[in-house]
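Taken from a larger complex, these chains appear in their original positions, while the remainder are omitted.
Letters are used for the chains, namely A and B, taken in the order the chains are written, and counting of residues starts over at 1 for each.
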């Protein structure tokens, strides 16, 4: 399983276990949408174990962020390595997402 | 000095589940050949996965009877990866649209060619008898 999901109070914590790419992004999308459907509103996706994300992975993050906002929720990202930061900067997605240094800081800032 | 090179060639079915394995074989080779971290861990994996995904999804339209072929050549001067699909081809430079513009930044798609273009030194394309090939070039 490339994703693990757990709850901390009202926050849904998702760990991406490996790369977020065309082969698994649909699974991430579906699992987050299921949680949203179930009433969750605060989402944190953590990338500690992720080396790179491809354009389809970035696209899924963009569309999830939109969906979550439409439901009055909030999506945060944390623990991007330098390569991931470069990807977000090149695509200017660093201006679209709330990005925290690490999980603790992300949780505090909800 | 005598000629020296390493090449890697792969052929696989038009299934997006293949992309990660293909990219891993290529990046492992780059690490083994002591390419800089930025090449082996960011530029090559992202550019190659975009090209391979497009070959599977756009070129071959996930037709299970069609295969994708990747050929990587590492020489003293450059890293070249060719990705062959069995589709009709397209004009890459016409299809790149800036995904950072305000009207496009919230779209789900359209970042693949842009990232390839950002990370690579040169991109070439050819239409062949059997399909289309895109050539990803990183100078050393």
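The working rule: a contact is a pair of C-beta atoms (placed from the backbone, for glycine too) under 8 Å apart; a residue touches a chain by one contact, two chains touch by 3 or more.
Everything numeric in this text was worked out from a predicted model, so none of it was measured.
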Displayed chains are single representatives; whole-complex counts: A x2, B x2
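Criterion: only the chains that are shown with their structure count from here on.
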Centre-of-Cα separation between chain B and chain A, whole angstrom: 25
Sites on chain A touched by chain B in the complex: 18-19, 21-23, 51-52, 54-56, 58-60, 62-63, 66, 83, 86-87, 90-93, 95-96
Chain A contact footprint on chain B (complex, rising order): 16-20, 38, 41-42, 45-46, 49-50, 53, 57, 99-100, 105-112, 114-115, 118
